[in-house]
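In what follows, a structure is listed as structure tokens, so that the remarks can point back to it.
Only one protein chain is missing from this complex, and each of the others stays in its spot.
Right, chain A next:
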Amino acid sequence: MSEAQTPAGPPVVSLKKINIRYGNHHAVRDVSLDIARGEVVAMVGPSGAGKSTLLRAINMLETPSSGTLHVGDFTFSLDHRLSQKELLALRRSTGMVFQQFNLFPHMTVEKNISLPQMRVLGRSRAEADKVTARLLERVHLADKAKAYPARLSGGQQQRIAIARALALDPKVMLFDEPTSALDPELGLDVLEVMRELAADGMTMIVVTHEIAFAAEVADRVIVMADGEIIEQGPPDQVIRNPQLPRTQKFFRAILDRH
């Protein structure tokens, strides 16, 4: 993980001067960010800072008003509207995990993971189910293939959601507070899977309040406030020795809660 500190090659994700507005509200302001292959970035900051908004711009669930977005093999200027084809290409390069899991409740676990492979990548059912079985092993839920999501705990559902995203071979995984809806013990299994994923070299951007996880797993911590990146660097530096008073206050508040 710390090897990724000196990245080789072009960035997997590159944002340049991204702006996102909701009416008059300027939620993300001129944010630029490069993320290297295999890098794990933890994004932290107070509520309303724009973390989710920025993360959701990377797969265009939110539409920036200006800027340039590069993911994998694709570069898009956001001054014009992207075509449906461009949007699909972009989304095929990214995997996203939501706070609320968002599994499809009317499908079995297996179908949840296999169906997108068949529809998005054109895999046959047999191929897809094989990949699904392998991923279920990887998230330690091989015995749940035929279960419906409602029968699973939140932590299990979130691990299925991770498997579903991984099944499409994304270039980068985007996590928006993946453990915030979970009891702390259930969140541990999810964090363990994410830790393994990071160790396998997956490029990851994780919006999180789990400072311990960020300190241990992240190569870089990014602090956002008021729609801007106010501080970033290796976790040792940013978490243990933050420079800005605003950042110091933020981490003190979080550490006090634990």
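By our rule, a residue touches a chain if its C-beta (ideal position, glycine included) is under 8 Å from a C-beta of that chain, and two chains touch if they have at least 3 such contacts; residues count from 1.
One rule holds in what follows: contacts and distances are computed from a predicted model.
J.: Which of the following is the UniProt-recorded protein name of the chain this complex doesn't show: "Amino acid ABC transporter membrane protein 1, PAAT family", "Methionine biosynthesis PLP-dependent protein", "NitT/TauT family transport system permease protein" or "Acetolactate synthase"?
T.: "Amino acid ABC transporter membrane protein 1, PAAT family"
J.: Can you say which of A:Asn19, A:Ser66, A:Asn102 or A:Gln232 touches the chain missing from this structure?
T.: Considering the complete complex, A:Asn102 is the one touching the chain left out.
J.: Just to verify: which one of A:Lys51, A:Arg92 or A:Arg123 makes contact with the chain not shown?
T.: Within the whole complex, the residue contacting the unshown chain is A:Arg92.
J.: At which residues does chain A meet the chain that is not included here?
T.: Output for chain A: 59, 61, 84, 88, 91-92, 94-96, 98, 100-106, 115-116, 119-120, 148, 150-151, 161, 164-165, 168.
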